[in-house]
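Left out: one protein chain. Kept in place: all the others.
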Amino acid sequence: MFAHNKRLQYTVRVDGPNPGLANLMLEQFGGPQGELAAACRYFTQALAEDDAGRKDLLFDIATEELSHLEVIGNIVVMLNKGAKGRLAEGVEEEGELYRSITGAGNDSHITQLLYGGGAPLTNSAGVPWTSAYIDTIGEPTADLRSNIAAEARAKIVYERLINLTDDPGVKEALGFLMTREIAHQKSFEKALFSITPNFPPGKTNGDPRFASVYYNLSRGAGEERGSWNQGDQWQFVSDPDEQVAVDGGSGEASVELDSDDAELAVQLAARTASDPNANPLTGAEIGMGELPSGPDDLQLEEELSPTKR
Amino acid sequence: MFAHNKRLQYTVRVDGPNPGLANLMLEQFGGPQGELAAACRYFTQALAEDDAGRKDLLFDIATEELSHLEVIGNIVVMLNKGAKGRLAEGVEEEGELYRSITGAGNDSHITQLLYGGGAPLTNSAGVPWTSAYIDTIGEPTADLRSNIAAEARAKIVYERLINLTDDPGVKEALGFLMTREIAHQKSFEKALFSITPNFPPGKTNGDPRFASVYYNLSRGAGEERGSWNQGDQWQFVSDPDEQVAVDGGSGEASVELDSDDAELAVQLAARTASDPNANPLTGAEIGMGELPSGPDDLQLEEELSPTKR
Amino acid sequence: MFAHNKRLQYTVRVDGPNPGLANLMLEQFGGPQGELAAACRYFTQALAEDDAGRKDLLFDIATEELSHLEVIGNIVVMLNKGAKGRLAEGVEEEGELYRSITGAGNDSHITQLLYGGGAPLTNSAGVPWTSAYIDTIGEPTADLRSNIAAEARAKIVYERLINLTDDPGVKEALGFLMTREIAHQKSFEKALFSITPNFPPGKTNGDPRFASVYYNLSRGAGEERGSWNQGDQWQFVSDPDEQVAVDGGSGEASVELDSDDAELAVQLAARTASDPNANPLTGAEIGMGELPSGPDDLQLEEELSPTKR
Amino acid sequence: MFAHNKRLQYTVRVDGPNPGLANLMLEQFGGPQGELAAACRYFTQALAEDDAGRKDLLFDIATEELSHLEVIGNIVVMLNKGAKGRLAEGVEEEGELYRSITGAGNDSHITQLLYGGGAPLTNSAGVPWTSAYIDTIGEPTADLRSNIAAEARAKIVYERLINLTDDPGVKEALGFLMTREIAHQKSFEKALFSITPNFPPGKTNGDPRFASVYYNLSRGAGEERGSWNQGDQWQFVSDPDEQVAVDGGSGEASVELDSDDAELAVQLAARTASDPNANPLTGAEIGMGELPSGPDDLQLEEELSPTKR
Amino acid sequence: MFAHNKRLQYTVRVDGPNPGLANLMLEQFGGPQGELAAACRYFTQALAEDDAGRKDLLFDIATEELSHLEVIGNIVVMLNKGAKGRLAEGVEEEGELYRSITGAGNDSHITQLLYGGGAPLTNSAGVPWTSAYIDTIGEPTADLRSNIAAEARAKIVYERLINLTDDPGVKEALGFLMTREIAHQKSFEKALFSITPNFPPGKTNGDPRFASVYYNLSRGAGEERGSWNQGDQWQFVSDPDEQVAVDGGSGEASVELDSDDAELAVQLAARTASDPNANPLTGAEIGMGELPSGPDDLQLEEELSPTKR
Partner (left out) sequence: MFAHNKRLQYTVRVDGPNPGLANLMLEQFGGPQGELAAACRYFTQALAEDDAGRKDLLFDIATEELSHLEVIGNIVVMLNKGAKGRLAEGVEEEGELYRSITGAGNDSHITQLLYGGGAPLTNSAGVPWTSAYIDTIGEPTADLRSNIAAEARAKIVYERLINLTDDPGVKEALGFLMTREIAHQKSFEKALFSITPNFPPGKTNGDPRFASVYYNLSRGAGEERGSWNQGDQWQFVSDPDEQVAVDGGSGEASVELDSDDAELAVQLAARTASDPNANPLTGAEIGMGELPSGPDDLQLEEELSPTKR
């Protein structure tokens, strides 16, 4: 179970309100690379994990990410402080309040108007957080790689946020949060490589006929090769004929249907057949106010008004 | 630009219709670890990439993933063939059609009823595909790690699907697709480690005070350590007092407000203060049909009906 | 900041694996009325709250909801235990594994296939959790009412889950979780009514002309009245003429446009006008293979082929 | 399968970076009317299509839309070029970088901060692309109409984008893309009307009693009629009594319940009945700090505190 | 403004409860082709419409679709009647209630467990309704085409539902609803073709160089042509060289950067360059427990441990 200490893991000192900056900080609060995503990712993995060491590791880091969520959330709340009071108490002249809400830039208006100057679980565009951001699949040799990548992404977004502000207290707290992502990545790397073997991930090996082939499918000027597709490890296939139907078959899709199903398929095809020999009048032509210019015009017209001749 | 060859990259031979199995296959068509996600991931990275080698690599693999989307899509369509005809032509007795749609199990009913037995871009629960699945952030030392993880996940879901079917043609095609994820992972690994240094990802180093600290936040029986938090590389911190306010500050959040904002904040607080000394009558007590049993009852009642005394 | 104790707030004893039941339990893990929603709701309110008493209350309950998320998550994981091993190790005969995944009923297939038998943050239909479930707006006289309602809903869903299982250990843990929602509701009721006045919520009073009016807009047999629209407190308005344009105006919408904008509006209207006097040939008629039967036929035909006369 | 040519279908020449304009262009990259939606729409239809002509048509156009996605994506990437470098390398003074990100206007901040100045699959408000945009249902007489409409919408959004920029290279490329939507619409119109009959869509005819009725349900000044509800084809029904329960029945909903279910329904109704004769004290009144003014006050008070008399 | 009549537009008579069938009916209640989508589509168009005739038409049909939403909602509620009571009152033996909820098939469990046997605004897979389903863009020559297509789709889904049930009362009500979609489609067709010209939609004509070109991009056996790409109206382009860079340019994307931006771009490229000449050791190889077999092994090893020689 969890307990909460009223002190933060890192002290938050903000120079002054800035709802526009608050909105950008939401990226690490309710954004895809943010702390809620991190906490949920590791917490759910911890629940399902049976390996004692990894389970402990995942709970440790999940708990720290919750503590980071609280730090970044406090940064957001402090930056929104002035805006919150102005909107709730409505004492400014109206036009001025409108201008201050709209003029703060980016999407801070939604935080103020809908969320009352709090810390909503959205990204900086106002998009609600969704667990679709979490890519856990319940296999450690995949999940640990996902965690490594997630920490790398979070580190980068913090780096960008640090570049965006000149408030020293905010910068310092963001620096702490960014650094912790580096430490977490190192832990997950160790945990991954403590499983041997871990590649290919999972239990089954690949088909050796295709595991070292590289298909060169993007062609034209600008081709460049490197260790990712050249050297002894790779079979480089550029010939289009060797890239298609690589099993040696027809390259077609087929299914065995019983006679009832086959008959229905025929019936469906007949009902919905597009006649390739017709040149029908269409909505586009009516819409242009013109008859088609092709040779079928006359025939069309006859079909449309046979009784008129 | 793209071109299309009517032959598949791998021949699809399906033993017979099975809409329940088709529905499970959707996981790799319109699911989070599926081929559309893969193709979009690499295609968008390729567009923004400036490094000639990686750009080519990303276009090559994006194009192959589109070709895989076509293969898995054909498996889905073949498995749905019979169901499609039955529903569209409506020739079965009604009760029987209802039973066949409902009895196919899992969520195949939605594919049949709403999508007409086609190959919709949903996962196996009918959840529409969303680009929220794609975690590209435009920094190669993070994106390549995301790609490595994505390939690992896709490999695992294919492995599970292979375990689920005994149709040899489906198994074989899935085996090809699974193997290709292994090959792609190898390429992305090479591309990542061809960037030096690539750790920490991005441009900025972490704060050395926090980059090698491990906070032991999940406490109690069952603690286990490993290379992820022990050894010379790590400073292991278990004392709760050393885990809080690690900057040495108060662990509180603060912001400088100008006098106008400060006054508004006071006004807002006053208006919405919860009086800790009151013991108010509440909806819960009315809802129970009871007055609270505490000593404030009388006072409450007085407040409610002062004119009655 | 947060800390984690490896022991649960309530011991979880599960009789045996049941992935179908696990899937239903997801409703309180990653569903709209579940524990993640509760924890996030109170945690975000706590961050933005300035009243010391409420802030403490919200952190206390947020922390408990996180602990409940862990309890219900463990129930899910225990119920999925057998299924997880079978899928990951793939030792069953294939057809059997397919049947066990599909035959578990409801949507448990997605948990197994995509999430590997873990505890995903989805509801029981596989829909990813979204912060759109959280209705916090940053005003305590509204948010506390939202919390009261949220606790009521969570209580009901637990009550339903309790009715669904005969596993005594699961029943007991669910009973604890359900009871805590009752206790939380009571706390939030006290906190709400400790703010005086709290109705109408917010700062501004309503317009007295409309604050006690009840518009009877659903008419016909079956009308029934009660304290919600009868008695001295209510002005009951049934006459349709008194329900429309209640401000006494035209009931129309208008805006002042400057001459440039007005001209553009005229131009736009002219370009896109639908001629009420035309009886055009349409795609529907072509689609039926018929000309319209109305008196405009001849004229239409003339328009379509003027050169043919 | 697919192949990729490194040259674009249309050359992209951009005058200079403009992240605000880049953001608007996203509408046709990851927006609902954009090229990914188009490509996915036709590609999934092609997979499930059995008619040889339509299948070929759908693959041709799907492939072209992928090539358009690449063109519009390159426009986005070129317009974001400068912003990308500034953010990643962080060499600007911090305040300046913040101002350039926020001041670019609209939602370009999310593209820069979260997506690193790339081409994310979102619309211009930062909303992730979802396959909920795709309305394919697997019946060609409906799907082809959906395609016709989709091309019309895409054409309009391109027209708006063309109006928004004065960069001649961007204008020219957008003009090409817009024109191709016109060509595609013409093709889909031909394909639709090559199916005869295609109206009503599907297999079943409507009930002749209701197929030509027009219900005039919006009443009052401003009624205007046209060929859509007048003429020989239409039966115009304005009398409210002829608009309700048009089957001649009671206009009520009913179901046959067996005795067990009926009894439970009674029990449920009894437990949750709202007593129309009560005038209960409510949270609103407590919240106002007042007792209700109605005649039931005394009785209420008695109920609340019987022991006090 | 709206008024409500307690009688339905069509009487609903249901033979008996069937939560599985109720769940399928949700497709037309809260699904993408359902009545809420229809009502919202026409209502929002009506609000923004300035043409008196179309505005009236759109309000008439929007109002009717709301009335249909009520009809289909009543069908859902009646079919869920028994299930609702059983769950709420919890009188069945527990195992039996679980079986009845799970055994009803498809996704009816979510309606019962989460929504209490009511009529939730989800589709038949439990996916919440979203306005992403609505494709209105505010240009009548596009929106009317979207409406025509939407009516066609709704008609088909009703046709499928009719095929699925043998309850005569349900069949009859569905038949009414299906027929009305046909009538609505006819009205929208008339309104579209009352605008002249309406093709191409919008204000701007296409570029004549590309408006009649058909690019044959899907190649290989199985090509078939029809009026959609052959005849005098079309210029059929099959040569790949004529399909790429059709403007006659390089087919490349370019942007003018000022010197500062250009320098940053170079700096970014240098920092993140993948060295094509390296053959680095990667996570995959460590994961396999093997060193790469290529000629660079020795060098790699040297690089890794230079001090050891």
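Note that the chains take the letters A, B, C, D and E in the order they are written out, and that residue 1 is the start of every chain.
Note that in this section a contact is a pair of C-beta atoms (placed from the backbone, for glycine too) under 8 Å apart; a residue touches a chain by one contact, two chains touch by 3 or more.
If you're wondering where the values come from, they're calculated on a predicted model, not measured in any experiment.
Shown chains touched by the missing chain in the whole complex: A, B, C, D, E. Within the complete assembly, A:148 is the residue of A:148, A:162 or A:244 that touches the hidden chain. On the side of subunit B, touch with the chain left out of the figure occurs at residues 141, 192-193, 196-199, 224-228, 231-233, 274-280, 283-289, 292-296. Residue-level contact of subunit E with the missing chain is found at 1-9, 30, 36, 40, 43-45, 47-48, 56, 59-60, 62-63, 66-67, 69-70, 73-74, 76-77, 80, 84, 88-90, 114-122, 128-132, 134, 136-139, 203-204, 280-283, 286, 289, 291, 297, 301, 303-305, 308. The chain not displayed touches subunit A at residues 1-7, 50-51, 53-54, 87, 90, 93-95, 97-98, 101-103, 107, 109-110, 113-114, 116, 122, 125-128, 139-141, 148, 185-186, 189-196, 203.
The rule is simple: only the chains that are shown with their structure count from here on.
In terms of the stated touch criterion, the partners common to subunit A and subunit B are C, D, E, listed by label. Chain geometry summary: the mean Cα position of subunit A and that of subunit E are 18 Å apart.
Inter-chain spacing, taken between the CA centroids of subunit A and subunit C, is 23 Å. Listed for subunit B are residues 1-9, 32-33, 53, 56, 59-60, 62-63, 67, 74, 77, 84, 88-90, 107, 114, 116, 122, 125-128, 130, 132, 137, 139, 141, 148, 156-157, 159, 162, 185-186, 190-191, 194, 203-204, 217-218, 222-223, 240, 243-244, 251, 265, 268, 271, 280-283, each touching two or more other chains.
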